[in-house]
Structures are given as C-alpha cells and as structure tokens.
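Every protein chain except one is present and positioned as in the full complex.
Which chain is which? They are A and B, in the order written, and residues in each are numbered from 1.
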Amino acid sequence: MRDTALASHAFLEGFEEGHLEIIEDCVAGRSVWKQGEMMLLRGGAADTCHLIVDGRVAIEIRSPGSAPRVFQTLQGGDVLGWSWMFEPRLWTFDARAVAETTAFTLDAILLRKAMEDDCEFGLRFGIRMTQAVVNRLKAARLQVLDVYNR
Amino acid sequence: MSTERSLTVELPALNSLVDLLRSHDYAVVGPTMRDGVVVLDLLERFDEQLVGVESVSGPGQYRTQEKVGALFGGPVGPVSPKRWMSPPRSVAWSARIEDGRVEVTNPARVSPLAYLGIRPCDVAAKAIFGKVWPGHPDDVLIVAECTTAGETCFCSSMGTGPSAAEGADIILTELGDGRLLVRSESDRGAVLLAKVDGVASSADEIESGRARVRAAAESMGRSLDPQAAREALGAMPDSAVWDSVAKRCLACTNCTMVCPTCFCTSISDTADLAGETERTIRWDSCFTPGFSEVHGGAHRASVAARYRHWATHKLTSWWDQFGTAGCVGCGRCITWCPVGIDITEEANRIIKEVSHA
Partner (left out) sequence: MSTTAEKLLTTWSRVVATRRETADTVTLTVESDQPFQPGQFDMLTAFGIGESPVSHSGHPRIDGVHEHTIRDVGAVTKALTALQPGGTIGVRGPYGRGWPMADLVGNNIVVIAGGIGLAPLRPVMLALESDPGSYGRAVLLAGARTPSDIPFASDLARWDASSAIDAFVTVDQADEKWEGPVGVVTRSLRPAQVDPGSIALMCGPEIMTRFAAADLLALGLSPDRIFVSLERNMECGVGLCGHCQLGSLFVCWQGPVVPWTVAADLVRVPEL
C-alpha cells in the first residue's frame, strides 16, 4: 500500500492490506470541488465512488419553481455514491460542494470488476457499503420522525 | 398486647367517648350507614343503623346483612382516612391582584380529628399515606380491632392487622354480644378512658377478645408475601400478566379512589370573573389517560401499562421511595373493582412466574 492517506480514510477502517491494495488500484485520482460546484447530477452515469476527505457535501433534489432542497449533508470520512452498484447505474440525487471539498475518487467499473473477481473482497466491500447505507437510512428515519417537534 | 387495664363496655360508652372528644373540640370521624354502604363521616354519635349489622365483601361485591351483636361488623367500607388527610377537593390557597400587588389568602388550618372505630389496616394506611400528606399530629385514634376477616382482606400478610399495633390511643375489641373490651395505649387514651363507664374486664373476656382477633387473622380471604411481591413485580415489566389484566380492567379508577394509600393529585389554578384565583388540589388517578401526558401524548397509553404502574408502585416502588410497602391489605381495591380484579392473585401469578424463570 503506497498511499497512506487512502489507507487511513475512515470508510476503509479495518480493511486488510490485500484489500486496501485492490482499492488503491481502483483509484482514478484525487478530486477537488470548489464551493458551490456540482459534484454529481441526477440521471448522470454512476461510474465513480468518492471517499470524502474534507469539506461538506449537500445531497439535494431540485423541483421546478423552488430552490434545491437539501435533505442530508456529508463530511470527511463519508462515502458519496452507491448507485454505481445497481442497475440502471444512474445517480438518484444531486450532490453539491457546500464548502471546498476533496475526495479520493474510485473508478466504479474497476471496483465492480474487482468485487466480482475476488469474492472475499466483494463481500467485505459490499458489507462496508451496506453499513454506510444503513447509517444513512437510520439518520434519514430520525430526521423524518421530526423528533424536536412535540 | 398491652397490659393496661381493660374495661368491658356497651354502646353508650362509645357515645360518651364521642361527646367527650367533641367537648374538647375534636371533630369525630367514624362509620355510618349511607345508601346501604358503611362509609366514614363526621359523627355526633355512633350510628344506630350499624348495630347488629355486618358488611360482607367479595371481588366486585359488597353488601350489608344482619349480624346479631355486631357494632363494627365486617371489613372496611370504601372510605378511608385519606379523605380527611388529602380531601377529594381542597383549596391550597387563593389570591387576587389589588393595586398591582398579589394578596394571598391561606385557608384556615386543619384541626385535629378523632377517628372512632378506625381499623388497624387504616391506622397503617394513615401512617403510610402520611409520608406524603401528613394528618394532624394530634389526631386521636380509637382503633376497632377486626374480629371477622373479609373475603378480600389480607392485612395479616401485610403485617397491618387484624390486631391493633402502633399508634392507637384506645383499642376496642368486640365480644360479639354487643359488648366491647376497651383499653388505652397512650397517656391521652388513658385520660379519656378514665371518664368512661365500664367494668374491669375479666380474664375470660380478655381471652375471648384475643381469640376472636386470632380467628380473624387465621381466616383471611387472601394472602400475599410482601417481600416476594416486592422483588417480583418490579423485576417483571414484560410479564404476560399485565396484558391479561388489561383485557379485564376498565381503567375506571375505582381502585385508586378507595385505596387508602393512593396519593396522586392534580393541581390546577382557576380564576373567577372578579379576578380571584384558587389553586385547587384534587384526587387524580394513574389510570386516567392524561395522567402521564408528555409531548402531547400519554406516555402510559395502554391499560396494561397503567395497571402495571399502579400495582408495581403499590408493592415494589413504595419500598424504594418510602421504605415501606404501599399496600396495607385492606382489600378495598378487590371489593370495589367492578370486574373483581384481585391484586393478590395477579401478584401471586407474577411471583410464580419469577420462581419458574
């Protein structure tokens, strides 16, 4: 493993050396978005998976006649994008950099092939992605419950 | 049992006690017949309607019937001393705004009462209830020991009767033929008794009285181990017993009204058109849906949760809170429950569940 910054990303905590090397081989590069820049657009090809290093990302949805509605924000340590795992492999929502944001960008096509070629890696990475989705779902449920509004 | 001298008296002696107490400005509370039920109320003399009458109680049942020679026949009625210690409705204070300042009026202070024929379970209840709403420290207690046990009684189990224990000024024990043994347990009681006409009791009469009380102790309709209940109820919030009670319980609040130790009250302020406000204290019940309201909803919404709270409070939480059981075994909750739910039966089911776990 050459990139220690990647290895120490919170999303990859506990991954064994061999699997970290597979991930490193999938890295397309480091991305930087300026404040206000759109990172993902709904309907676009979901061919990347971003491990956010620093900054803040607004997951939002646009509808005619109103400003975009942000329903969740992500921060350093979070993974952005999971639609690459499933057909039709298109982004579901928009993602916008609220502050200058940096991330490791993984090539999702390489990543998917690696998961299929190496079943154990595929399982571990799949479970880790599921955990992120579950945490996101838990948060979304708590937000929807409107607990502060008695 | 006290070794103070015992007198054997008849009904007129009770009335002379009442007169004596009233002459010392004590209001006297005692049993009286109302609509076929023996209740407690202020008395000017012993109610003749109670002569030769006993109450009979069972789960969800109460009646009175003839019993020759009885004066304090049968188990307690629905009213208990808490009616005077924390009345069903009372005003804590009233106030009005005059010239920009609040003028407060406190109601008159409570006077001491004399309880004639208070039962041992109610003496215990008075002490327990008094941990939250104290009665007057000078209340006089003329205790009538129980010589018959009711079907729903379990004071023996709870250690509160049927014989009189601490706190009595005078103890009455019926002999079953219209006569009573009377003995004093306090200096104040001795002073009162000194003015009562009676004959020194014979040894046989004293033994007869003791035997009658013993027989009552041995013929209790219900039993419950208070320590086992204390450990079991608090430990079993998930027991199926609670849901099974909820299938029958109407949440009617009768049990909390007749229970001599239930102390829950609601406090509310009202104002009249003239701008005077009163803070009113009223009996409340944990069985009402609004009792546990938080954030716009009841926290104990289900009847199962409410019954669990009441029974667990009575038999477990009271120990943690006040160092004593909250239940005195008077059986009123069983008698006045319209569907006859029995706290001893439910507690015993949970105790059994714990022992099988």
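Some observations on this one:
Just so it is clear, a contact is a pair of C-beta atoms (placed from the backbone, for glycine too) under 8 Å apart; a residue touches a chain by one contact, two chains touch by 3 or more.
These numbers were taken from a predicted model, which means no experiment stands behind them.
In the whole complex the chain that is left out makes contact with A, B. Of the candidate positions B:P12, B:P88 or B:P237, contact with the hidden chain is made by B:P237.
Even with one chain removed from view, subunit A keeps its contact list with that chain: residues 10, 56, 58, 67, 69-73, 75-77, 98-99, 138-139, 142-143, 145-150.
Contacts to the hidden chain, counted on subunit B, fall at residues 85-86, 90, 92-93, 95, 97, 101-102, 104, 106-110, 132-134, 234, 237-238, 263-271, 275, 277, 279, 281, 284, 286, 291-296, 299-302, 304-305, 309, 312-313, 316-317, 320-321.
In the analysis below, only the chains that are shown with their structure count from here on.
Between the Cα centres of subunit A and subunit B there is a gap of 68 Å.
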